[in-house]
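Some notes on the structure that comes next.
Omission of a single protein chain aside, the complex is shown with its protein chains in their original locations.
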Amino acid sequence: MGFASDNGSGVPAAVLDALARANDGAVPGYGDDALSARVTDRLRAVFEAPQAEVRLVPTGSAANALALAVLTPPWGAVWCHRLAHVEVDECGAPEFFTGGAKLSLLDGAHARIDPETLDRALSRAPRSVHQVQPATLSLTTLTECGTAYSAEHLAALAGVAHRHGLGVHLDGARFANALVATGATPAELSWKAGVDVLCLGGTKNGLMAAEAVILFDPARAAEFDLRRKRGGHLLSKHRYLAAQFDAWLEGDLWLDLAARANRAGARLAQGLGAIDGVELRHPVDGNMLFPRWPAEMAEGLRAGGVRFYGGPDPDAPGHETARLVASWNTTDAEIDAALAICRGH
Amino acid sequence: MGFASDNGSGVPAAVLDALARANDGAVPGYGDDALSARVTDRLRAVFEAPQAEVRLVPTGSAANALALAVLTPPWGAVWCHRLAHVEVDECGAPEFFTGGAKLSLLDGAHARIDPETLDRALSRAPRSVHQVQPATLSLTTLTECGTAYSAEHLAALAGVAHRHGLGVHLDGARFANALVATGATPAELSWKAGVDVLCLGGTKNGLMAAEAVILFDPARAAEFDLRRKRGGHLLSKHRYLAAQFDAWLEGDLWLDLAARANRAGARLAQGLGAIDGVELRHPVDGNMLFPRWPAEMAEGLRAGGVRFYGGPDPDAPGHETARLVASWNTTDAEIDAALAICRGH
Amino acid sequence: MGFASDNGSGVPAAVLDALARANDGAVPGYGDDALSARVTDRLRAVFEAPQAEVRLVPTGSAANALALAVLTPPWGAVWCHRLAHVEVDECGAPEFFTGGAKLSLLDGAHARIDPETLDRALSRAPRSVHQVQPATLSLTTLTECGTAYSAEHLAALAGVAHRHGLGVHLDGARFANALVATGATPAELSWKAGVDVLCLGGTKNGLMAAEAVILFDPARAAEFDLRRKRGGHLLSKHRYLAAQFDAWLEGDLWLDLAARANRAGARLAQGLGAIDGVELRHPVDGNMLFPRWPAEMAEGLRAGGVRFYGGPDPDAPGHETARLVASWNTTDAEIDAALAICRGH
Partner (left out) sequence: MGFASDNGSGVPAAVLDALARANDGAVPGYGDDALSARVTDRLRAVFEAPQAEVRLVPTGSAANALALAVLTPPWGAVWCHRLAHVEVDECGAPEFFTGGAKLSLLDGAHARIDPETLDRALSRAPRSVHQVQPATLSLTTLTECGTAYSAEHLAALAGVAHRHGLGVHLDGARFANALVATGATPAELSWKAGVDVLCLGGTKNGLMAAEAVILFDPARAAEFDLRRKRGGHLLSKHRYLAAQFDAWLEGDLWLDLAARANRAGARLAQGLGAIDGVELRHPVDGNMLFPRWPAEMAEGLRAGGVRFYGGPDPDAPGHETARLVASWNTTDAEIDAALAICRGH
């Protein structure tokens, strides 16, 4: 039973089938193939953005770092939440790809930033030649605490950012889960809200290793292309990236996978919420849960073969905090088995 | 009929099967899975290098750039052939990943470097604080002209490099083809010849997108790991990289694929060599051919649906130069059809 | 009357004289001259550190950034106070010179860090491959709030840092002022307290443009030299940097200059402390003062030709906050004139 991450699960059969179908014949490399063009067309349609440029890369860190690099000069600052994946979990990839930009951190409950907090911070940020220059707002949804931004919240944040001259990047590693959580359309949760560059995650939602960067301003694409190649992220047999996305978009499979993961998350949340001694530290909008629970309960789960990230809560002796993530293929039986272990402690 | 590149071909069924087999179950990410461990064991055995560390990445440019970065400080120089892929075809990835090292270029017939040329260049390279410091020798085999280095040749070059205090990187995008061409063992063509870090290419020899970096000195692995993550090249669902290599190594499939490509190259070379007006500019040791031929012959091939890189020879009016690459799945029929077109001009 | 910064004042006559004396004759460049060697000898003696290597550069930002770069890999984190000059006032120079390291920020009253705060932060910092690796502790004394670290406080911080595997950098732009403030010896306030690399500021204490980087571990010097050249900070006519330091160290001029500045700071603090409505936000250990005062008082000073950095306090309407810095050549008359203006409001 794996709740360590949605990147621990396999892929649906449709993805394997698509790879097999894409395997025939000699086709041009580096994205100049028909399948890659079709994915671009599909994503333009899904996002109601016929001008957008689409680029595929193998990892979310690459997508984020390249996106930030086209928005942020080396002397720029990327403003983001203190818990943002780009700050915490990418070993400095944004700093590397931007040529040494600075990540300026904001606080906010449940990993969400308030527009007022952002506005005050940007208003007070000095901009003389002695300081890095505010360049980019980087948001995430689902956030690192599993919460979703509403389209209105995103739009308010992007509005503040644009007013202060910043571009807006959205880390959408779990964008599909956020769509399902909010009921917003892809356009509403991206360019209509003011997002300039979206990293649309596939890997955490049923693909092997495929992420799409959607540049709503196509003028940024030429630089992106050179940075992607220079970063070693232009795949020669690009068709296999495209095939994954093609299967994912076909018949809205991506939304179906995300809906399944979110439903599993909700079932788990409901079960845990009813157990004495378990506190869910953040609202569960999608497929991620952050319980604080007795250490022996956590140990019991581990002993029962349940995998998740967690450890002692330094501020609450005898307790642990943990992160559990449901996947598209998490079963009710797995959830119920885990809950049964919890209830037994 | 595609002779544009060996990265234009698909993958053998065994690779697709391996992906499907690897798809079951929730497994740890980022390379901490059993399949990844098995690939490391297999490669250690194949290379007779039980201490070596193995790291998988999705592209050859990533493999090369990361390997160069662990060998070369920002103020270092990478010495390589003027035609080296790292110099010509990676949009400055080595400069990016090293933090601004310099590529110092050497000449040599058929993209091979003479040990004497290297020794003279390194002996004359000033090393005061005003100059970048010679740090790394980067070699390629098969070379960019399709030639192979013998194990002895490699060893002589690496000996010169080590004597001058440089580390040795081998770009083995077509290492399997070089093994087949030379009859050397993997160990003889790498660490026994003095190679410190080998980039073992899978993508051009039947994989989807998978390259292995073999660090014969395991002390370099920790830095490599951080650079790989920071470069966005640590795949979360790492099992799919590993599955490709696992299938590739099983039953020496990789050598079989390379042998097929080399045989196709030889057949094509033999055919072209017998056609008036066609000159092969470099010896054909593996699966790459570099003809100079009449422009109308090139046009005829294009008209017949044969794909390859080429264009007018600025130094020989009425002629073109071209690069043709055979793949593991190039058929005799395709070759003969192409030859027939040539003969018709 | 200039209280904007101690870098707004001129230099003592002894420095001009030393430049004139150094002007004769053709001497080797790039630091290979006798005067540069003498400065090294003098600083080794002053710091009781016969093994230390000394390097001169023209600016404090260069000194800090180069020092941090020899201590911190691109994937490293520099831990420092939120108000540190390296974080706030160098336009990302540390990120640039390190190749994209991250500055991790700590809080602490009056710009000083508590050892417990540091220990807790380093204990909780994750160190997997997904995170930048804690590499360096960067401290400043006088701090950006004008306070001094005692030698014991520095030693406690450096002890924590070393225990966690970090190196220790000390930004000593106002190191001489800190020496005077604490009564500690140069050695006690640097290597005896665990400082690995000290940036000893000359410019803010009576020199034109000269800073010394003292590498207590001489093994770091070779890399420093290459980074300094590569950063454009190796002056060809190095004798003029050395001449400044030579005059500064002669007869303890540097300590005399700092003592004068600190006395001026104390006089100003005493005067302001006796004025109703003026609050000194930080203890005045040296030559820097941070008043919060009525806006009309600040305006009155400006109208009277007194220069300083300051502006509206966003949290206290009708008030301003300001920074005043006394210099080696600030006169009692200037101070008293400024105080008289304040008293008039």
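Just so it is clear, A, B and C label the chains in written order, and each chain counts residues from 1 on its own.
Criterion: contacts are C-beta pairs under 8 Å (C-beta built on N, C-alpha and C of every residue); 3 or more make two chains touch, one makes a residue touch a chain.
This is a predicted model, so every value here is computed, not measured.
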Residue in contact with the excluded chain [from B:Gly99, B:Gly232 or B:Pro291]: B:Gly99
Omitted-chain contact residue, chosen from C:Arg38, C:Arg120, C:His162 or C:Lys229: C:Lys229
From C:Val46, C:Leu105, C:Ala187 or C:Ala209, residue that would touch the chain that is not displayed: C:Ala209
Absent-chain interface as seen on chain C, which is shown: 1-2, 4-5, 7-11, 16, 19-20, 22-29, 57-63, 65-66, 90-93, 96-97, 203-204, 208-209, 226, 229-237, 240-241, 307, 327
Absent-chain interface as seen on chain A, which is shown: 30, 73-75, 99, 129-130, 133, 223, 225-230, 234
Those residues of chain B which, in the complete complex, touch the missing chain: 74-75, 88-92, 95-96, 98-103, 105, 124, 129-132, 314
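In this section, only the chains that are shown with their structure count from here on.
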Mean-CA-position distance for chain C and chain B (Å): 51
Multi-chain contact residues (two or more partners), chain C: 74-75, 99, 129-130
